[in-house]
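As you look at this complex, bear in mind that one protein chain is not there, while each of the others sits in place.
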Amino acid sequence: MTGSRNFLSRLSLSLAPLLVALLIAILLLVATGAPPLDTFAKLFTGSFGTSSKQADTFVVWVSLAIVSAGLLITFTAGQWNIGVEGQIMVGSIFATWAARGMWEQSGIVGIPVIILWAMVGGALWALLVAVLKIYGKVNEIFGGLGFNFIATAFNIYLIFGPWKQKTGGTLSGTEIFPEALWMPTLPELRVSPIAIIIALFVLVVIYLSLRGTLWGLQLKAIGKNIRAAFVLGVPTNPLMLSAYAVCGACAGLVGAFLVIIVHHRLIPSISSGYGFLGILIVLLSSFNALWLAPLALFFAAVSIGSTALQLELNIDSSLGGVLQGVLVLVVLLMQGIKEKVISK
Amino acid sequence: MEFFIAILASILSDSAPIIFASLGETLNERGGVINLSVEGTMLLSAMAGFAVAFTTESLVLGFLAAMIVGAIVASLVAFGSITLKRDQVAVGFILTLVAGDLSSFLGVPFVRVPGPQIESLPIPFLRDIPFIGPVFFERDIITYLSFALIIGMWLWFYKTQPGLQLRGIGERPEASFARGGNVKLMRYIYILLGGALIGFAGAAFSLHVKLGWSHRATAGFGWIALAIVIFGGWDPLKVAFGAYLFGALRASATTLQSSGLEVPVQVFPLLPFPLMILTLVIFNSRGLDRVLNYLPLGARRALTRLLRSNPPAALGTHFEQE
Amino acid sequence: ATPTTEAPKKFVFGLIMVGPKEDHGWNEAHWVAAQDVLKNVPNTDLVWIDKVNPADRPGVTIEQVSDDLVAKGAKVIFTNSAEFKDGTNNAAKKHTAVTFIHISGDAVLDKSAPANVGNFMGRMEYGKMIAGCAAALTTQTGSIAYLGPLIDAETRRLTNSVYLGAKYCWENARGKKDTPLKFEVTWIGFWFNIPGVTLDPTQVVNGFFDKGADVVLSGIDTTEALVVAGQRAKAGKKVWAIPYDYIGGCKEAEAVCLGVPYFNWTPAYQKTITEVQAGKWKQSWDWNGPDWKNINDPKTSHVGWVDGKALSADGKKSLDAFIADLGSGKINLFAGPLKYQDGKEFVKAGATADDKTVWYTEQLLEGVTGKSK
Partner (left out) sequence: MRVELKNIHKHFGAVHANNDVTLTVEGGSIHGLLGENGAGKSTLMKVLSGYIHADGGEISLDGKKLKRFNSPADALRHGVGMLHQDPLDFPPMTLLDNFILGCDASLLQPRARAEKEFRELCQQFNFDLDTNAFVSDLTVGERQQLEIIRLLWLGARTLILDEPTTGISAPQKIKLFATLRQLAADGKSVIFVSHKLEDVEDLCHRVTVLRRGQMAGEAKSPFVTERLVQMMFGQQLNIGKRPNVELGAPVIEFDHLTLKDDRLTVPDISLSVRMGEVLALAGLEGSGQQLFLQACAGLLPPSAGQLRLNGIDLTRKPYENFLRAGIAYMPADRMKEGLVPGLSIEEHIVLAKRGKKDALIDWTRTRQTATAQITDFNIKGIPTTRVEALSGGNQQRTLLALLPPDLKLLALEHPTRGLDIESTLYIWGKLLERRKQGAAIIFASADLDEVLQYSDRILVFFGGRVIETVRSSETSVEQLGYLIGGKKQ
């Protein structure tokens, strides 16, 4: 009896943030004169309504799942890897670099090389932040931010400079890749089943390594108390570098996918804010790998669905971002309220 | 010479928003709380300030609205971090994203709409001082306020009793509490004040510098303001110096285009951001220590004190008062 | 049989805009044309999306947006930025039953366009020449500045047109052959301010005035040049500006506005819609000029010019004469000899440039200060 009540109260405690977030969203919509029910319906049909929408949602899911898995590693090591946006971008740059070297290659050779090279790029970019943090004592938030700015500048430089289209540099990006170098997708749809399999694989590997490996445990230790971990004999510097490298490689992988699945070229804001969304997802997951996949799907659906709002209801698509952020904020604050109530 | 004066004057008035934002953040962090939401707060308040000034045709109301918006976002940071003891960085980061998106969402009707703007207001007599006059005293009320804020905050920190107390709560809250400070209340007050200043910065952006509102209009200025606070070692004068340095970098980005550098024009506007962060990195890295180590002790001490100072010791920590 | 009360199905057309629809510039001009079509062509309906650019909608592609517009029934889709070339072509390949019009594009000209893509553009070169002339007629410091967007063939030819118009009027109407006109261009990097990607146009315009220019012409889609000039004028400075794109462009600071060269997209839009409706549309690349009989005729002239309040009476007279001479062919500013910045020949002495040469302008002209690439 008490067991079920306990379960119910716990369920209501975890559902409450969702309801509060929903309520805020409804208030916001009413305040701006939009019909709330219709909006949510359109948000849903806009992301799952047709097979093409579902496919688009999964395209975004792949990116969010992989990047949040990577971020889980740096968060476990106690690091705010704000530089993840830049790492995605550099992944795309490296992917494009590789592609430009293999313009005439077949996809079987070209695509794996592009992906690996992008992962190397992302990892290297992340390592820069780590090196600054470890050897230069520069807070990773500002290091990461700096490297985001630099990656953006470099990306723009390439698009309008050395890699500009034959007709001149434009914001629409570099020359489109030859179709051989596009990641194969399902017929008529934009989603690539191989990418989904890779994303699932990444999730499983990250989950298992945090659970059952010495590396995972050591990461946890440096995340919670780096000094004590060091004194206990944990090789903190190599470990920190490895955490950034893994996260950077994941970001690089996302960068490669954005180039060879979504845009087929390098574009200015190639990272599309997925890195920051990944941070939100990890915060929402309470650092539990099992939650990443469903949360990433939810975020992907909101992102794709909100584009449809513009067309269907003339509601600005930034509403999606507001919903995502408010949800995470409310969950975080509710956790605090819960703790306060319990400690009383 | 005339050109030089014009450029200097432009830097001073274009830097006003960054001055307000970074000094607002200085106030927060001196009290021990990081408000990472600066970028989002500035966006939201820039939008709100413009929207209100546009609809009411009153600049004063616009600035007021922006300050209120800034204080509201800050109150969420305060509530989350002081009362609920959540990670300050997490709360601030989420608020950055939420406020940013909210500004886009609510700001749709005001995108690139022409609206009211701050007029220039030369100060009689003072403007006639050679060089000083045209540089400092042919500006507008917002720029004058930014000057006043720099000096006022310095006086507040180092010459007044409440300012001393403020430094105390960011340094060692338990000791401040022992000396009669109501740490939580003071932290709330200073976060709200700091937030209001950051909000003011937003309005200064849309009503003073950018002349209007568009999506994501602050584009990294909030982040830079955070970096400038560190660069300036939490000291109002040095923070202001950092803000002007950034302003100078931006001004040179515009001029650099005609320098004949073989770089696409789109790269120039981006350069001040990494440059500013790079400066921060150099100033805060161990490399500087190594260089300073070669200097004689006296010079080293003085330089160290000038170039950097430690963050408020309790920055980012929670405090529980009985 | 009983008569059906159901309204006949509407003909839906789509519009994809790069910037916000009410920017008092390029996009608003397109928005107005679409509204005119709704008014003038019975039984039409519009589906649209604006702000399709990496700053406002990161990650949103023309292909995606086209899918959505097609799903809502669009039979014709207009895309309004040079940036949309590849996206338009790809979307057209996917939706072969829909007609795509890529405005300001040249895919038909360079033969990369699928069969269902068409291009048109207005001959703004004339508008820009007129604007240049108005500036030269007004300047007191002999220094004119041009607020450039990004650098490509289109913006180079428009900048050159301004310069040619200004130079002509400076030397002829003002008779100052001996003092060279100063003409500088600074590129912000895109068609409008994208914070963090482009230079800040307000800062650039302030810089122009600081450095001594007194007339600034806008080459970008938004109105910063005019607003800043207005602000300066209120502070007692003698400065002017010329906006761009939209017939209502002067509104924000009438007192300093010398006039505005604008696009009138309505005739071209209307023509496309009616042709597609009738099944008569054929792929083409159209470069539509002004109607010299009356460049401000909304039915026939694709490009126009309206005088601003700040243009002096004398200036007005000289400008009208200049326009008349352009229309009559008495003046052809693209007549040789013309040289590029690096000394390379653009138009031989005695020749006049053909459309293709002008369209694919490679550099700024000799005499213009600023980057060509």
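Note that the chains are named A, B and C in the order they appear, and that numbering of residues resets to 1 at the start of each chain.
As a convention for this text, a residue touches a chain if its C-beta (ideal position, glycine included) is under 8 Å from a C-beta of that chain, and two chains touch if they have at least 3 such contacts.
All values reported here derive from a predicted model rather than from experimental measurement.
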Absent-chain contact - pick from A:Ser12, A:Asn225 or A:Asn314:
A:Asn225
Touching the hidden chain in the complete assembly: which of A:Val113, A:Leu200, A:Leu217 or A:Ile337 does that?
A:Leu217
Would you write out the residues of chain B that touch the absent chain, in ascending order?
159-162, 164-165, 167-168, 171-172, 174-181, 310, 313, 322
At which residues does chain A meet the chain that is not included here?
212-215, 217-218, 220-221, 224-225, 227-235
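Keep in mind that, in the parts below, only the chains that are shown with their structure count from here on.
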Averaging only over C-alpha atoms, locate the centres of chain A and chain B and give their separation in whole Å.
29
Numbers and ranges of chain C residues touching at least 2 other chains
55, 150-151, 189-190, 196-197
Residues touching two or more other chains, restricted to chain A: which are they?
152, 156, 160, 169
Of chain C, residues touching chain B in the complex:
19-20, 22-24, 51, 55-56, 150-151, 184, 186-190, 192-200, 202-204, 206-207, 210-212, 222-224, 227-228, 231, 234-235, 251-252, 369-371
Which of the residues in chain C come into contact with chain A in the complex?
47, 49, 53-55, 57-61, 64, 67-69, 71-72, 82-87, 150-153, 189-190, 196-197
Per the touch rule above, chain A residues touching chain C in the complex are 50, 52, 56, 152, 156, 160, 167-172, 176, 262-263, 265, 267-269, 272-273, 307-308, 310-311, 317
